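Of the protein chains in this complex, one is absent; all others appear in place.
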Amino acid sequence: MISLNIFSVSTGIIGVFILGVISLAAFGRVRKLQWVLFSLATLYLLFLAYNLYGKWGGAPEAPEGMIFTLMNTHLGWLFFAFSTGVTFLISLFSLSYNDKKHATGIAPLWTILMAANTGIFFAADWITFIIAWELMGWTSFFIISHGREKSFQAGIYYYALSLIGASALLAGVFILHSITGTFAIRESIQSASALWSTRPGVLYAVALFFCTAFFTKSAIGPFYMWPAKAHAEAPDDFSAFLSGIMIKYGIFGLLIAVLPLFASYAGPAVKGTPIFLYILGWVGGLTAVLGTLLAVRENDMKRLMAFSTVSNVGFIVLALSTATVFGLAAGIFHTFNHMVFKAVIFLSMASVKFRTGERDMHRLGGIGYRMPIAFFAFLLGIIAAAGIPPMSGFASKWMVFQSLFDNKLLFLAIPAFFASTAAFMYLYRGLHSIYLGQLPPRFANIKAAPPVQMLVMLVLMLMVFAVGAFPGIVLMPVKAALGADSLAADFMKIEGITSSVNLSVVAGIFMFAFIGTLVLYIIGKPRKKVEPLDTYTSGEDPADWDMTPEQYHYAYRFYEPFEKMFNPILEALSFEKWFDGFRRHIVRTSESFGRWLHRPGSGAFVLTTALILILVMGIVVW
Amino acid sequence: MVIADFIPKNPGATLGFIVLTGIAAMAVGLLFMGIGRKLTARLQRRYGPPFWQSYIDVIKCFSRNSISHHYIMDLGSMMGLAGLLAAAMFVPVAGHLPFASTGPLIVILYLMPIGYLGMAMGVSASGNPLSAIGIGRALTLMVGYEVPFAVIMLSMIASFNTTGLLALHQIQQAGGWNLFTMPFGFIAAIIALQGMLAEKPFDTMIAPAEIASGPMVELSGKFLGMAFLQHAVAIFIETGIVVNLFLGGGRTIWEFLLKQFVLYMFAMALNGIYARYRVEQATRFLWFTAGSLAVVQLILNLLA
Amino acid sequence: MSDFIKVSRDEIMDGKMERVLDFFRARSMWMLYYCTGCGAIELPPSMTSAFDMERFGLGPMATPRQADILLITGYISVKTLKRVIRSYEQMPDPKWVVGFGSCPVNGGIYWNSYATINQLEKYLPVDISIAGCMPRPQAVLDMFQKLKNMIQRGEAVGYKKYKLNYDWYKKNQDEVLNREEPVFREDELFSAPPEQISGEKITAGGNR
Partner (left out) sequence: MTRNALVERIEAETGIESRPRYSNQIEASVPRERIISFLSFLKTIGFEHLSNITAIDWIQDSTMEVVYNVWSYSERIHITVKSPVPRGNPVSFTCMGLWPQGRVYEQELHEMFGISFQGNPTQGPLFLHNWKDIPPLRKDFDTEEYSRRAYGYLEEEQ
């Protein structure tokens, strides 16, 4: 019985979808209006989330006679609320970002994508899940290839991988249905988990298909390379959404489908962790290392942060693979933290690109002197991304490590440590090459970011810092969502088995120490400000050598020794060629089919055959 | 209630202890630096400066005017010292801590990078390519020594199931020193410590003849003084960590300081006799030699 | 044409408060020396084990930002002068200049060279000079002791003189570095009788 209640999920999905379609169809001319509608849609979804809080589960609400069922699970609600909240901030950013010069027509598609977002997180059966998943897939494809040739190539690449994922998901779901006889997500997974002893082979297939689907979406393991293309070519404000939220759908899928299957596996185990989970952990760890190494080599700032996203997703998988309460909490906590700090990083870079139009880091430099808010947003973002206190990333990364220690998965912790330490390298490189160093003269008088963008960045910065000082802000809801009373974490303190930390104390101590150094700074003799080019050059005057700030800015091939160490390995294990071939193949087949369709007469032929088939089927049914 | 346990029982005393710890960390580090310079001089058959030379240098630095290219530079220098000082608060000195904590090793290992990140931010705001090169080398080297050190920490977890330095200190006070039970790990820790202290053969980030003292190329006056203090606190923290991990931590504060002193003197002696690695050589050495030693220790601890 | 403002040292000396800091400044003097001339060869012996300079807190520094003392070791050609002045102006106060050897004092054996300046005091405020070509390390250390006493008594005020008479120094520097017109007028030049060249054809590059 479809409830016409405005606060019901189905109304939300369908309403937002229809809104998107309307704005796509009607307001193609007035793009500002499309963006306003998009913001209103996200705001409405936020309102919906507020109203849905506490109304867990119950009877899955289903429209009359339809098999689409939706259920308000606590976990789904949490993902939904966080993603919608961050998206609302991004939409505000987009309002000021899409001015005359930078306008893109992606707002309605993005609105439809938000409907798909809602569907994914509230789906109670696989059919709804798949439909929402597909909707998400093609809308995001059209958004990524927003009418630019280069972006279109990246979009096709992305869509080819999404095709793999979606078909794998479909196959997995049908196998699951064939062995369990139900499409409902929870029931099917539960009843399938009981079949390890009797029909392991089928479950292997299901798990493999699901893993393929969710790995492709989250760029885990061999699918590490699509974010670098898609995130880089997507519109700048959408990159934040893509890297912050969309890449988490796969995580959600792993949470609801794959982890229960693997956790219930009764076969061999490593230190009490089922073998498949252990393998999953290694996949995550290696993904983290791979993303880090590739990010260190990048010179394009959006590609660099895309690889950093890959590395962080690897961390999340690493934490989830322990499948303990602590590990799940750590993974989800890091997921939400990553949503926020990666959003702030991408938005800061977007406002830099908004002002300068540059994406190569070695052509930028010194922007932080002109755009201080963007600089500090990026600074707090990378402190969080590097997992340094007192920002939010540290809490979740600490929990990830603890979850590994608690399960004695010590060798798994080595790649994690390597990745999180090498993360300093590329993050600092971004900070130096974009925001510090020498300011090129052609950017000498760019203005600071527009006030709305500044406001959004400030709010996100505040979130990053607040969560870093008081992890309970996020950790408490996560704890409640997992129903994990055993998780020893309160508003400020997290306790693992091997260690415990009170993050508020850490943040407070840091602040106190900063005040102490401020005192030292004040009692020191005064400082004099000098020109940027007035640096130590062995007495030479740079003007004598026609030295321009661009030449003087050390940003290109920043970590050459490190790259030289790792280039051979990275060349050796590159899946990229294979996937490129796959993409080309898809393009060729579809083009040939299209050509056949466009041949005069063939369309009519197709039409008649379709009619005849329908006739025959109708007769048979009748 | 939640706020209540954030506020310590007697705030005044805790605050005093925190300030005292900070000052003590700086003072001890500077003293070690001075004596280390004396030792290096004696190794080179010189008389050497007085052991209080480092104090004089720091005070002189703060007594000079300084130049700055941007306020981000000032901010970065302050952040740099603050991060190290905050990390020093978590190192238990012979079991004493300024406030109730377990001396969590991961927190220390991740609080020190904010110091280095701050310093990096400050010097790259100065816009000198040499400083950027130095920071790049420093971060590469950091990846080199953090990995073996992390593996050593993992072997501690494997044996004692804790990462709290305080707990490790108590365990070693009850039983023997870890130096004897896990020698490979200790050797790896010594090598990693040499890299952490950025002494030869791992001082490619400073390289005065090559990149004009790297990160410090544009630092003058009080900024240079803050860099000195940062290095002093780093000496205190890093030697303190190794003492707590392997040398039993010490019953009294003086014993603790003595052990730190011995470690630092050993590092300085190596510094006096070795030449300089290139950065990729240094990183490889740290990974393959120190790292493999640490992994061996980890495997041994897991089997035990 | 601005005259040199003569001030007695006591007028521009620091107050009593600075004297405390001067105690530390005098005991930790970091020097910046470019090997402008042959004088630099005398510094390695005075640093190494024979005469250990570091025992007085003296040490070489890499960049002008970190250094207190600018050592002018030996003669200064005009090109060097430009670099030296830039380095001196990059040093933060308080800073001191040491003329090392005879050449900075009066040109030394290059007194009549067209390429080297004669008297450093015209271009930079020299706090203390050592005569000798070359001064032995004993003399160097003795000079550093005297400079240390001067700094401790607050009498080394060269950088203040430089600030006070900046335009005078600047004028002297400009006379050398950015000269507009030649020194010699045309009629002063003793020139050979001009010889007429037979107008042969000169092809570029000659006959290869």
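Observations
A, B and C are the chain letters, set down in written order, and residue numbers restart from 1 in every chain.
By definition in this document, contacts are C-beta pairs under 8 Å (C-beta built on N, C-alpha and C of every residue); 3 or more make two chains touch, one makes a residue touch a chain.
The shown structure was predicted, so the numbers you read here are calculated from the model rather than taken from an experiment.
The chain that is not displayed touches the following shown chains in the complete assembly: C. The missing chain, though absent from the display, is touched by one residue of C:65, C:82 or C:160; that residue is C:82.
Summary of contacts with the chain left out: across C:55, C:86 or C:122, the touching residue is C:122.
Touch with the chain omitted from the figure is made, among C:13, C:40 or C:177, by C:177. Across the interface with the omitted chain, chain C contributes residues 4, 6, 77-79, 82, 106-107, 111-119, 121-122, 161, 175-184, 189-197, 200, 202, 204-208.
By definition in this document, only the chains that are shown with their structure count from here on.
Taking the mean of C-alpha positions as each chain's centre, the chain lying farthest from the centre of chain C is A.
Put simply, the C-alpha centre of chain A and that of chain B have 36 angstrom between them. Our note on geometry: chain A versus chain C, Cα centroid distance of 61 Å, whole angstroms. Among all residues of chain A, those that touch two or more other chains are 528, 534, 536. Under the contact definition stated at the top, the residues of chain B that touch 2 or more other chains are 63-67, 212, 217-218, 221. Note for the complex: chain B touches chain A at residues 2, 5-6, 18-19, 22, 62-70, 72, 74, 77-79, 81-83, 85-86, 89-90, 99, 101-102, 104-107, 110-111, 113-114, 116-117, 120-121, 124-130, 132-133, 135-137, 139-140, 142-143, 146-147, 150-151, 154-155, 157-158, 161-164, 212, 217-218, 221-223, 225-226, 229, 278-280, 283-284, 298, 302. If you check the complex, the residues on chain A that touch chain C are 528, 534, 536, 538-541.
Taken together, the chain C residues at the contact with chain A in this complex read 34, 63-65, 82-84, 86-87, 90, 92.
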